[in-house]
Structure formats: structure tokens, C-alpha cells
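Have a look at the structure that comes next, please.
Here the complex is missing a single protein chain, while all its other protein chains stay put.
As written, the chain order gives the labels A, B and C, with residue 1 at the start of each chain.
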Amino acid sequence: MAMTGVLRPGHMQLRVLDLEEGINHYKNVLGLVETGRDAQGRVYFKAWDERDHNSLILRQADSAGMDFFAFKVADKATLEKLDADLKAYGVATERIPAGELLETGERVRFMIPSGHAIELYAEKTDVGNGMQYVNPDPWTPDAERGIAPVRLDHALLYGPDIEKVQKLFVDVLGFYLVERVLMEDGKTDLAIWLSCSHKAHDIALVRHPEPGKLHHVSFLLESWEKVLRAADIMSMNKVSIDIGPTRHGVTRGTTIYAFDPSGNRFETFCGGYQPYPDYAPITWTWEEVGTGVFYHDRKLNERFLTVVS
Amino acid sequence: MAMTGVLRPGHMQLRVLDLEEGINHYKNVLGLVETGRDAQGRVYFKAWDERDHNSLILRQADSAGMDFFAFKVADKATLEKLDADLKAYGVATERIPAGELLETGERVRFMIPSGHAIELYAEKTDVGNGMQYVNPDPWTPDAERGIAPVRLDHALLYGPDIEKVQKLFVDVLGFYLVERVLMEDGKTDLAIWLSCSHKAHDIALVRHPEPGKLHHVSFLLESWEKVLRAADIMSMNKVSIDIGPTRHGVTRGTTIYAFDPSGNRFETFCGGYQPYPDYAPITWTWEEVGTGVFYHDRKLNERFLTVVS
Amino acid sequence: MAMTGVLRPGHMQLRVLDLEEGINHYKNVLGLVETGRDAQGRVYFKAWDERDHNSLILRQADSAGMDFFAFKVADKATLEKLDADLKAYGVATERIPAGELLETGERVRFMIPSGHAIELYAEKTDVGNGMQYVNPDPWTPDAERGIAPVRLDHALLYGPDIEKVQKLFVDVLGFYLVERVLMEDGKTDLAIWLSCSHKAHDIALVRHPEPGKLHHVSFLLESWEKVLRAADIMSMNKVSIDIGPTRHGVTRGTTIYAFDPSGNRFETFCGGYQPYPDYAPITWTWEEVGTGVFYHDRKLNERFLTVVS
Partner (left out) sequence: MAMTGVLRPGHMQLRVLDLEEGINHYKNVLGLVETGRDAQGRVYFKAWDERDHNSLILRQADSAGMDFFAFKVADKATLEKLDADLKAYGVATERIPAGELLETGERVRFMIPSGHAIELYAEKTDVGNGMQYVNPDPWTPDAERGIAPVRLDHALLYGPDIEKVQKLFVDVLGFYLVERVLMEDGKTDLAIWLSCSHKAHDIALVRHPEPGKLHHVSFLLESWEKVLRAADIMSMNKVSIDIGPTRHGVTRGTTIYAFDPSGNRFETFCGGYQPYPDYAPITWTWEEVGTGVFYHDRKLNERFLTVVS
């Protein structure tokens, strides 16, 4: 109990149009640590302060976007139980054998109503965060190589039927609703932020006619000063910045949205308040959606609602 | 599931020698929000960004120290289950009726081997954080009144038999060990940091011959710049600072330790990494205990090990 | 010697369309301290950490914009010498008697080729910064009332003949060129940043066909975290934000541009490197003017070149 079931986002497999460009971006600009390459040619990364072997996997493909987004669960018994619960709920699941992803145990994969492949897994090799587990320093040189986020934080996905996704994540996977944005009708959700922890969000969704789209994958920074540093590094490296540095009204986090060379949007995110499951959700009305998303500009840019990968 | 069982530290009742001095300190200097007074003369406070009615209760008494430290649990069913689990484990529990603390439901109280009274409860009235739950601003004027922490964060307790406390918190209450400091023998724990969440600690204990002592109650700040501001406000108000601003090796958090007018130590804490239950615990050896506790001074001050309330 | 001649920007008189709106904006949102009102109905303000009686004077008028921008000089002898030097240089000067502005000594006023009225003065009453000059605290409650800049920092003026303005400021008033942006021809200056100190700029000019226009008046913040706080306060108060928080390439400072209720642009600025008169000026080419002005967006917004008051 306490932290049980689904623990946290664990990995995302992302498609890039040019692998070398993608590697350069995620390793040298974003500053992730490369941890391996597999026989399929996929390249594995982790953020410097993550301990598990990988959190981002790049695959070269003809179109950008996300292949799957996975959550680590507490242990193998939990994995079995959640698989059974999903099936009982009517969700078809698939088993991906251990080792299909490097240093990663068996995965349970399923499609959610928004058209995204979600995975659960219980095991990924602890390769350490570069600091020993006895008398560690507070940070390492990797914490200053590139933008250097501390972890994969969350993803925002675009697709239809997000109320069904919410029900699945809440009823089966134990998430809770933290915030939501209403559509013009004042009752339908345009967007939802869900947490399985006391993070402001572990996954978020925006209602969108086309299924299976990725709005952004987000990486955590430790301070607003590191957000400035991230924006500087993006400019030094000619990264296309969508918006930021700024603050979200939703979650109160600070943020930069930018694009990788293949057009996948990524976020460098910081802060956000820490909700708990007993918290009443926060609602943003249609009139204030601009303020909810970009607290300083107080209006959406066209790209936010239309550009996805 | 996900966040289940014990959610977070919920309230601490603290004894002060002079109530008016205590109120002035916690309201005007620390900047908590006063939320009520009861028939016994106790005074209730919450941090500005907490939503539940109270997290700190002051009681005038002849000696300083802590009466009890409580955790909020997920719901009433969880409270019943944990009470049963505690009894099954051999811990005597007591029920404190709803309303004995203002706006607080029934509490389950029990003594832990270190000699501290711990409570569990499922209900406390949501009085809001001063921002509406529809289209909220990111902060309010209360966020800048006094030191203005966002929440009660954790407590560090001193007493004997901390290995028994650890076993109880891990086996019955679902906590996990995040970090520990070893004694000179290289095997006995001098201190342990336990989490029921992905906070670096929700409770910590130091081995100490005298039972039931409070080392400090800790309040969370949002940035290192707010830690500086807190130290400034302490000096402006002649608060006795124990140490800081500095960094802990343990948890990596930044910190100031200071004393309230009655001699209770409190901490304004910021940051710290976010562990999960699958993380291997970090160990600090006896030789490096100074670095572990005060990362910059790299030695304990005498007060750390001896002054408790 | 060392700091001699012209010391710093001292005051600006600004026209607002509605005095009460203007007072509310500069007092309650920007957080300046109101220090007086005169018989003409003008309202005087200073930043909390300024010691002289006023730095911003609001005058109600039918059009927004700047009446005059003034520099404090070292002493009365300096004022006399600079007046003589200006006349010798061929600049007509006018004397405004002491007391015409509250608590301000005699002023020497002259028009510069860009069509702006500039003033020099040697005396303004020291009213203190709210902290005593014996054993002061590092800041006061006024440092957290509204955005609360520490001082009037500089102004950016739009008008023709900026090369003549540069010559006058350098040859007569002792300023030096810190940075410049070139026009498409690769040799004419589009914009110049001039300093009389080791600030990155005390005054800046952009070449513009219409004379006497104000691009923005700038106020100094102490940290990037205070820039975020400023943006939050602007949004809480529905202030129209032009751009930011972001960084300038020119000066490296961090910034928000926003508009007062009358349409005068103001800046909350932080940082910037500290040049000295022996520094070679930095040049931005036409191709990189976007990066020079807004380092993260890397392009000018239309408003930057067209909206002035």
C-alpha cells in the first residue's frame, strides 16, 4: 500500500525520421544518457537521474510520432493482476516478452480508446544514476550536459473518446483526475490531466478527431533557472521552440515546448503543485482555456491544437 | 491503487510554552494560515497551499515537544483496514472521535517503539487553498505572507528502537526505506528516512536513548530562492537559526533548521529527489555522516545530535 | 573621478490617458511607491530601493508617450559644465527651475536629434529606501508589493538620426557604445545601446522615421525568479503582455515587455552583463536581429518595430 499498482511513466518509444539527427538531439541537446542500441537499430536513452536502464527509445521510421508509452508497476504480481483487471474490463492485452526492449522485463500492451498503445511492465534493470548508492554526491557532470532533465515526466496524447480513456485509467489503473478543461458546451472535457502519484500529471489527453497522436513527451527540470538555461541551449542549437519559457495555468508548472528534428514536440517542464487522490479536481472553462494552457500569453497558439505527431 | 493506504503527513500537534508567542511565530513569521481555535484553547494552522483545514495544532504546555504526528489515509475503509492490520501486528490502537480535532474525522492513534504517538485519519474538511477550483491563479497573497511554506512536509523523530519502527512502517503501513545512516559499527542504523509516496521522506527517525522526542517538523518551500527569503525573514524576526541555508546530502534537499520561541526545531525544506518504492535505498557510512546531514559543512554540529524537544 | 559626470537615469515623465488607471497600474501592479502629487496634478513614484524622491512622473494627457527622460549628474558643478559643453557642441539648452518637479533641483533640458527631450539635474531629495542607513535589513515589505522593481533602469527611444544622438551622448555626455544592430545594408545602425556606467545600457535608441517616440521604459528586477513572478502578477491583473518571460541576445538580460493601460510599453528587466568603457562594442547583423532582440524566439514580432507611444 501507499505507493502501489502503477508507479510512474517508464518509457516511450518515439519514431524519428533520421536516426542520427534524433540521437544528436536527444543526447547532445536534450542531454539524455545513451544506454544502448539493439539489433533492430533502436537507440536507448535515460535521463541522468533515472536509475532504470531506459526511458526513451528512438526508432527510425517514415513518420514521426509515438509507438507506445509505458508505465512501471510495483512488481510482477501487480503486473499480472492489472493484466487480469484489464481483460475483465474488456480490454484486449498482449504480452511482449522480456528482453524485447533492452534490460526490460515482460510487458503488457493494450490499446486505449484514444488510439494509443500503452504498456505496463514491472522490471527494468537498475543501472544507477551515475552516483553511488553509498555516500553519493548530489549531482554528477551529466546533470550539466545539455539540457539535462532529471526524468521522463509525462506525455500529452491527442485522440478521440478521452472520457473512455479516463474511465479506464481511473477504474482499472488507479489514476485520478487532477485537472480538466471544458469545451464550449460547458460540460464535455476538452482535456484531462491524470495522476497515479502526487505528480500533477503522469498522463494527459486532449480530445482530437484523429487517434493515436502525440502532442508532447515531457522531461522534468529542477528549477525555473534551469528552464531559462534550457531555452538558451535550444537557441544555441537552433531547436525550434514552440512557446516558452512560460507558465501553465493547468498544474502551475513552468514550461518550454519545442520540436525535435522530426517534428515531435517535447517539453521541458518544471514544478507544478503536488496533488493527492483526495483532492477535488480543478476545472478550466472554455473561456479561460488560453489562460489555463499558457498562463502569461492567456491565449492558445494555433499550433497547440493542431500540430501533433 | 497507485496512491493507496497512507497518503501523506496530515497534522502535528505541537506543545509551546507561550501560546501567544507560538501563534505569532507560526502565523506571522512562518506565515501559516490560522484556521481555528477550539474549546481547549488549541490553535489550528494550515500552510497556504494545503486544502485540508489544519496541519499544525499548537497547545500551550509546560514543556515543548510533539503530542502526536498524523497521516491522512485514502478513505475510511483504508482506516479500518489499517487499524485491523496494526492490531494484528500487535500494536494497541485507540480511537479518537471525529471532531476532537476541529474539522477532522475519527483518528486511530498508536504508540510506536520510539515512543511517539502516531495517528491515522481519513477525513479533514477541504477548506481550499485560497484559490478557487475553477480557473485558479497560480498563487495568492498568502504565498508571500511570512515564510509561507506550501505544506507540512515531514517530521524527524528521535527515540529508541528505530529498527522496530521501520519494520512497523514498512510491513504494516506500506512505507519504504529511502536512505539511512550507519553507526560506527557499520551495520546498525543511526537514522532512517521513510516514504509512503515519492517524496524523499514522509517521516524520519534518529536512534536516541530518550523516547518520544521531536528533532524537527518540516515545511516545504518551492525554490532555493525562497530558502534565502526564509533565512532573511528569520533574521528580520530574530528567529534562532540552527543551521542554513545549506544542502542535505541525505535527500539532496536544501534546508534551514531554526527554533520556534519554545525551542521546537522546525525546518524550511526545499527540493530533494523523488524516489519510488522500487529504488534501492541509499546508505551513508559513519565516516560520512557529517556530509550526509550537512553537505556543505561536512560535519555535524553538536546541536544536531543533542537538542530535541 | 571613477563615477563622474552623468551617473544614471533619474526620472521619466510619462503621459497616460487616464490618471487613475495609470496610478493603479504603476502603484498596485508594478508596485512603485507613490511619493507625491503636485499642483499640476502630476503623480510621483519611485521604485522601492531607490533613495531619491521620484523616478517616474505620470501626467494625464490626450496621447500616451514620454514627455522627457532625465539623467542625474554628479553634482551642481557637473551640471554647469555639461550645460556649457552642450551649448559649445551646438545644442540649445533650457533651464527648468528647481521645484518645478517635486523635490528636484534645477534641470537642464535639451532636444536630441531623435526628437526626444532629455534632461540633466544634480539634486533630488534623498527620501530613503524604506530601510534605515544604520544596520539596515536587506529588504522591506515594499520589495514584495506588486512586481516591485528595484529601480528605473533605462529607456529605449525611437526616432531618426540616431547616429547623431550617439555622437552627442558619447562626445559630450561621456557615454559609450555597448551594442548595436546593423540594418540590411550591413553598415547603418538600426539600434544602439549606450551606457554611462557599467550597466549594459542606460539609454538605447532604434532608428525610426517618426521622432520622439517611446518604445519602452524599463525597470530592474533582481532575479529570473522575480521575472516569473512579474509575469504571474501581470496575468493576475490582466496586463497586456507583449512578450516574455524571455532573454535578450543584446545585453543577455531577461525580460518581459508589457503595456500600461494607456499603451505605453514598459519592461521588467533582469541581469545583463556588465560592460566597461574599454570594452569593444558587440554587433548584431541584420540576419540575426531577431536573435539579438528575442534570443529564444529568434525572430522579431511585428509589434517590436511598429508599436511605440
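In this text, a contact is a pair of C-beta atoms (placed from the backbone, for glycine too) under 8 Å apart; a residue touches a chain by one contact, two chains touch by 3 or more.
Nothing here was measured: the structure is a model prediction, and the numbers come from that model.
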Displayed chains contacted by the hidden chain, counting the whole assembly: A, B, C
Touching residue (missing chain; options B:130, B:146 or B:244): B:244
Full-complex contact with the absent chain, from C:49, C:106 or C:232: C:49
Contacting the left-out chain in the complete assembly, out of C:72, C:154, C:216 or C:265: C:72
Which of C:229, C:247 or C:265 contacts the chain that the document leaves out: C:247
Absent-chain contact - pick from C:36, C:115 or C:174: C:174
Where the missing chain touches chain B, by residue: 224-225, 228, 231-232, 234-235, 241, 244-247, 254, 256, 291, 295-298
In chain A, positions touching the absent partner: 137-139, 144, 223, 225, 232, 235-236
Touch list for chain C against the chain that is not drawn: 1-8, 49, 51, 72, 74-75, 78, 126, 133-136, 138-139, 150-151, 173-176, 195-199, 222-224, 247, 249, 252, 271, 273-274, 276-285, 288, 291-292, 295
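The rule is short, and it goes like this: only the chains that are shown with their structure count from here on.
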Fraction-based call for chain C against chain A, same above half, different below: same
Innermost chain by mean C-alpha position: A
Centroid distance [mean C-alpha coordinates] between chain C and chain B, Å: 48
Cα-centroid distance, chain A relative to chain B, in whole angstrom: 31
Whole-Å separation of chain centres (CA-atom averages), chain A against chain C: 43
Chain A, residues touching no fewer than two other chains: 224, 247, 291, 295
